[in-house]
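The structure's right below; bear with me while I get my questions together.
As you look at this complex, bear in mind that one protein chain is not there, while each of the others sits in place.
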Amino acid sequence: MTTTINPLESQELAAPVRWRTPGMLTAFALAAGCAFVFFQRPGTTTFRLSSENDAIRLPNLEVSTVPAGVGLTIALLLLAGYSVFLRSSGRKTPRWLIAVFAVLLVAGFLIWAGSGGTLPVSGLLVATLGVSVPLILGSLSGVISERVGVVNVAIEGQFLAGAFAAAVVASVTGNVIAGLAAAMIAGALVAAVLALFAIRYLVDQVIVGVVLNVLVTGLTTFLFTQVLSPNNQQLNSPPRFAPIDIPVLSDIPIIGQVLFSQTLIVYLMFVAVAAVYYGLFHTRWGLRLRAVGEHPQAADTVGIAVNATRVRNVLLGGVVAGLGGSYFTLGSVGSFNIQMTAGAGFIALAAVIFGRWDPVRSTMAALLFGFASSLQYVLSIMGSQVPSEFMLMLPYLVTILAVAGFAGKMRGPAAAGKPYTTA
Amino acid sequence: MLELRGITKRFGTVTANDGIDLIVEPGQIHCLLGENGAGKSTLMNILYGLYHADEGEILLDGVSQKFAGPGDAMKAGIGMVHQHFMLVPVFTVAQNVMLGHEPTHPGGRLDMAAARDLVRRISNQFGFGVDPDALIEDLPVGIQQRVEIIKALSRDAQVLVFDEPTAVLTPQETDELIAIMRRLKAEGTGIVFITHKLREVREVADTISVMRHGQIVGQASPTASSSELANLMVGRPVELTVKKNAPAPGDAGLQVSALTVTDERGHRVVDDVNFQVRGGEILAIAGVQGNGQSELMEAIMGLRSASHGSVTLDGKELLGSSVRQILDAGVGYVPEDRHVDAMVAEFSLMENMMLDRSVGLPFVKYGTVRQPVVDQFTRERMAEFDVRAVGPHIPIGRLSGGNQQKVVLARELSRDLRLFIAAQPTRGIDVGSIEFVHQRIVRTRDAGVAVVVVSTELDEIAALADRILVMYQGRVIGIVPANTSREDLGLMMAGVTPTTKEDPHVQQFN
Partner (left out) sequence: MSSNLTSDTTRSASTEQQAPTNSPSQPQAKTTPGKWRTVLREISNGNTIINIFSVIIALAAGAILIGLTDEEVRESFGYFFARPTDALRAFWDAVAGAYSALFQGAIYNFGRPGFLNGIKPLTDTLTYATPLITAGLGVGLAFRSGLFNIGGRGQMLIAAGCAGWIGFGIQLPWGIHMIVAVVAGIAGGALWGGLAGLLKARSGAHEVITTIMLNYVAFYLLSYLLRTPLLQAPGQSNSKSAPTAETAVLPSLLGERYTLHFGFILAILATIGAAWLISRSSLGFRFRAVGENPHAARVAGINVGKTYVMAMLVSGGLLGLAGSFQVLGTTTSGFTPGIDAGIGFDAITVALLGRSRPWGIFAAGLLFGAFKSGGFAMQAAQGIPADIVVVIQALIVLLIAAPPLVRAIFRLPHDGSKLTDSKKVATA
C-alpha cells in the first residue's frame, strides 16, 4: 500500500552512509593486486585485433605481463582510494569510475591469465555476442513478464520449445523465416500455459514455471528421440541464417564484425532491446504494463483490465523468448539436440534480476554473463591455467553476490508473483 | 443525479448489502455513516464496478447502468477517492493521473507535457499545490489524497465518492479536505462521503444515511445530535465510556528515554521520545496514523533494529534484546495489524494460543508439543475470554475479527506480565467485543501492570487513558491528563504544542 510515513524535514533525509561501493572496489583491487603481483605469470600476452580477411587490419598488441600487472594494480588501487576519499567526504562514487575500474580489472585479468598466449579480441567479442543473443532475448522476455506482475521461471522451457519448433518447421519448409515464426509461436504456447495456470487458476507462478520447464524438457526429449532422430534428414536439418554484412559499418576494426556482420536474429535482438526500452518507458503500453505490475488495484480502478493485460504481455514475453530459442537451432548449432539450452534460461532469469528489471541493464548483465562464458572458452583454448569450471560458475556466483549484496536496493515490481482477483 | 435501487450483495453466507436504496443529487454532500463492517465499502465498490451486485440497479440521471468494471463507472462520471490510495508509488503524479486515459503524440509516445498541464490546471483550480513530477512515494499522505482527487476530476467526475478519507489525515488536513469538498460541491459535483466519524458528518453533510449490518437503517439531518447518530449506527445506546476506578500507580514500570528510530530510507520516524508508564496506569498514545506510533511500539518490542536510546522495564534494559527476551521479560503485545502480525490465519486456535511459547514448558517437552496441555489451555481461555468458535481445532481465520482479537488478547494476557502494549486494540471489531477488550485492558491495569494503548480514535483514548501522550511526526508533542479536551488533543495531533495545561509528568520526564 502507499506509504503512510510523513517525510520529515530535508536535513533528516540524508541517506545512510554507504561504504559498499568503495569497500568492494578496494577488495577487488587488493585481490587483483595479489594475483598480479604475488602470483605473477611472467611472459607476454598477445592481443590479436584483426583477422586475415579484415578490410582494415590492425597490428597485434603485445603486452608484457609483469609490468602491466603492477601498473594496473597501482591504477586500481588509486581508483579504489579515490572512491574511499569521495565517500569519506560524503560523496558518491561516480559511475565512470566504476566503469573504468571494471575495464582495467578485466584487462588486467586477461593479461595475467593469457600469459604466453594469443588472445583473439574480435573472436572473443563475436563469441560473447553469440552466447548473449538468447540470454538477452530471454531476459527481455523476463523483464516484460515480471514487469506486468508474472514471475517467469519458464524462460528455459520457452527457449527449448522455440529451439525445437524452429528446427522442425525450418527443416520441413526449408524456410528459416517460417522456423523463426514457429519458434515465436512455440514460446507463446508455453507462455499461454503459464498464463492459464498462474492467472486463471492462481497457481503459484514459480511452481508453474518450474513444472513447465520439466514438461517442455520431457516433451522435446521424447519427441526428439521418438520422431526427430529416426528422421533426422527431414525433420532436424534446418537451414541456418546467413550473416548479413552491413556495408561500411561491418568494416570497422574490432567491432565491425561483431555488430554489423550478423544474422537476422541478432539484428532483431538489437531492435527488441530498443523497442522494449522505448515501449516500457515512453508509451501507453509500457505505462499500463508497469502499473499492472506495481499496483494492479490502482490499474483496475482506472479501468485497465489487469488480467487481460497480464495475459497479453506474458504471451508477448513468450514470443520474445521463443525468438531467443530459435537462435540455438537456426543461429548457432544448426540442429536440435536434447536439452541444448543447458540452463541458458536460468542465466537469462539471473540477468533480469541482476539488471534490476530494466531492459537495458538486463541486456548489459546478459552480455556480462556471455562474456564470462566465452572468456573461459577462449582461455581454455589458449591453454590458460584457470579451470574452465570456475569461469562457467561466474555468472551464477555473480548473481548470488548481487542478490545477497544488493538485496535492499533491488526492488522488483511490487506485485510480481501475486495473482490478482476481485471478490 | 445518482440513484441506487435495491442493491444486494452476498459473500457466501454473509449478506454485505441488503436492498440498499440511495439518492445523491448534484451539488449535494451525502454522508454514509456506519461502523466498520456495516457494508459501506462493499456498497461503494459495487457503485464503482469493482464488485457486481447480486440484485438491484444503479441509475444515473434516470438511466440504468451496467458496470463491468471501474472503467465503465468512470466513463459514466463516477470518481472514487479510495481509503487505500490507488496510486502507483513509483510513478510520478502526472503518470498516475494520466494512467488509463493517456494523452499520446501521433507516434504513440506518451504526451507527458499534456499530462503535466492537466495536473497543473486542476491543481491550480482548487489550490492543491501539487507538483506533477513528484514521485508518489515521496509525498505526504495528505498530498497523495489530493492526487487521488485530481485523478477523479481529470475524468470529469460528476459524482465523487470519498471512502473514509479522513482516517489518515491530521485534523488540519481534515479541515482542508472539508473545504475542498465544499468547493467541489459549489461546482455542482455530487459527493458521497463515507465515514464513521460523527463530528465530520455533522460539519459537512447535507443528507445522512446510516448503515448497519448491510442495511440503510435510517436517514438523519445534519442537526441530529451525536448520540442520536451513534444509536442509529450501532442499534442500541452506546456506552462510550468504560467503568474504571482511579489509577493506583505503583513502581517503576516502563521508562523510555531518548528513543530514536530510523527507518529503511533513513528517516527518523521516532525522534527523541521520552516517557514513563508506571505499573497500574494506562498511558494512551494518541496521534494521526503514521506519526511514529507503530515504529515506537515496534522499537520497544525489539522489532526495529535501527533504534537508539534506552527502554527499561523495572530498571532492566530492553533495547538491543531479541523479541524472545523482551517477551520473556514480561511484555505482552497486541500489534495493530492483527492479520499480519498477531495471528497465523491457517493455524488452529490451539496453535495460535501457543504461538509465542513454542519452546519449552508449558507447551513443549522433549522438543515435542504436548497436545493435551495446549488443548486444555485453549479451552479454558476460550471460556474465560468468551471466544465464540466451534472448537479449539478450527483455523482462527474463520473467526470474526472480534473473536480473533479475543484469542490474541487471551494469549498475551496469559503470561506473567509487567508491561502490556495494545496497539489499535479494537480496530475492525464489533461493538460487543470492543467493550470486552476495553474491560480486559482496564482489568490488566488494575492488576498492577503498566499498560500502553496506542489508538487513532479519540473515543478510545478518552475511554481508557489515565494520561495521554500525543505524537506528531515521530516526536512527543506533549503528555497531558486524561481530561484534556478533544479540541486541545486535536491541536496537538496537528503538531501544535500545548501551552496552557500543565501536567506534572511532563515536567518530571522532559
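Order as written gives the chain letters A and B; numbering starts at 1 within each chain.
Keep this in mind: a contact is a pair of C-beta atoms (placed from the backbone, for glycine too) under 8 Å apart; a residue touches a chain by one contact, two chains touch by 3 or more.
Everything quoted here is computed from the prediction, not taken from an experiment.
**Q** One chain is left out of this view; which of B:T8, B:Q83 or B:T312 touches it in the full complex?
**A** In the complete complex, the chain left out is touched by residue B:Q83.
**Q** Touch as defined at the start, partner being the missing chain; which of B:A38, B:V277 or B:V437 qualifies?
**A** Candidates B:A38, B:V277 or B:V437; residue touching the omitted chain: B:A38.
**Q** Give the residue, chosen from A:P22, A:G114 or A:P296, that touches the chain omitted from the document.
**A** The single option touching the absent chain is A:P296.
**Q** With the full complex in mind, choose from B:A94, B:V270, B:L327 or B:V452 the residue touching the hidden chain.
**A** Per the contact definition at the top, the residue touching the missing chain is B:L327.
**Q** Thinking of the whole complex, not just what is shown, which of A:T26, A:T65, A:S141 or A:Q205 touches the missing chain?
**A** Within the whole complex, the residue contacting the unshown chain is A:Q205.
**Q** Provide the residue numbers of chain A that touch the chain removed from this figure.
**A** Looking at chain A, the ones touching the missing chain are residues 151, 153, 193, 197, 201-208, 210-215, 217-219, 221-223, 225-227, 230, 296-297, 300-301, 343, 346, 349-350, 353, 387, 389-390, 392-393, 396-397, 399-400, 403-405, 407-408, 412, 415-423.
**Q** Could you list which residues of chain B touch the chain missing from the display?
**A** So the residues of chain B touching the missing chain come out as 11-14, 16, 36-42, 45, 50-51, 82-84, 301, 303, 322-324, 326-328, 333, 335, 340-348, 350-351, 354-356, 358-359, 364, 367-369, 371, 393-395, 397-398, 400-401, 430.
Simple rule for what comes next: only the chains that are shown with their structure count from here on.
**Q** What whole-Å value do you get for the distance between chain A and chain B if each is reduced to the mean of its CA atoms?
**A** Averaging C-alpha atoms per chain gives centres 45 Å apart.
**Q** Where on chain B is chain A touching in the complex?
**A** Going by the criterion above, the answer is residues 11, 48, 50-51, 69-72, 74-75, 80, 82, 84-91, 95-96, 98-102, 104, 108-110, 136-141, 144, 151, 168, 262-269, 271, 289-291, 473-474.
**Q** Which positions of chain A touch chain B when the two form their complex?
**A** That would be residues 1-8, 12-16, 282-284, 287-288, 290-291, 294-295, 297-305, 408, 414, 422-423 of chain A.
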